[in-house]
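Structure record follows, encoded as structure tokens.
Shown here: the complex without one of its protein chains, the others still in place.
When the chains are written out, they are named A and B in that same order, and each has its own residue count from 1.
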Amino acid sequence: MAYQEFKLQVLTREKGCFVEITAEVNRILRERRWTKGLLNLLATHTTCGLTLNEHADPAVVKDLLGRLEEMIPTSRGADQHAEGNSAAHLKASFFGASLTLPVSNNSLELGTWAGVFVTEFDGPRTRTILLSFLH
Amino acid sequence: MAYQEFKLQVLTREKGCFVEITAEVNRILRERRWTKGLLNLLATHTTCGLTLNEHADPAVVKDLLGRLEEMIPTSRGADQHAEGNSAAHLKASFFGASLTLPVSNNSLELGTWAGVFVTEFDGPRTRTILLSFLH
Partner (left out) sequence: MAYQEFKLQVLTREKGCFVEITAEVNRILRERRWTKGLLNLLATHTTCGLTLNEHADPAVVKDLLGRLEEMIPTSRGADQHAEGNSAAHLKASFFGASLTLPVSNNSLELGTWAGVFVTEFDGPRTRTILLSFLH
């Protein structure tokens, strides 16, 4: 058994955006020779998350962000949290801050259309994604 | 340490449906002698997910599908993704494509009322669930 960690910094450029990190994660797997095992990704924050979704057509992410704002509007009169970002906290929890994925042949085993995204709901910021590999 | 994988094919018969796979996953655990450890399940797709929920009363899944369609309607004028299935992408991300579960005595350690479901939002299709076992 071996357990190793690596911190990835991700820059998000807008208030609400999805930033794909698939290629960067695969590069880290190759560089660190993390060949086969389970990779845990943790966004060490409470207003962004991690998700798998389509990375072929950017319109998918655009539609998702539009639908999310309609379902969970940024502004809500009854909110009491002084920072005014409770919507971002809820969106983050719906997507989840943590993701565990299978790795084989030095690479994430995703489907053809799937990519790993940092889901930013309170940017722009520099976000830390902790990668932990157990094999 | 051992890391092993197995691909499970699941047929979904409707556009929106939950297909329970608990018994099939437990059968695979027994056949492959995956006795004790962590099992990762990954739906290698972007319009279906995986979830734990009640498997005793089928009305629960029916209520969930009805509520989901009201919250995240299939049709939305502003959507730009040409395939017209952005709602399915959002539902899939809310449930998540990946699930990690404890295994002991050759069996998933779920609660009495819980089952593992593939949550289909853009079927009918044949879906691949990648099972990865670390022990």
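The rule is short, and it goes like this: contacts are C-beta pairs under 8 Å (C-beta built on N, C-alpha and C of every residue); 3 or more make two chains touch, one makes a residue touch a chain.
Here the structure is a predicted model, which means the values were calculated and not measured.
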Where the unshown chain meets chain B, residue by residue: 1-2, 36-38, 51-54, 57, 59-60, 62-64, 66-68, 71, 94-96, 99-102, 104, 109-111, 113-114, 134-135
For chain A, residues in touch with the removed chain: 1, 3, 5, 38, 40, 42-46, 71-72, 76, 78-83, 86-87, 89-90, 92-94, 96-98, 100, 128, 130, 132, 134
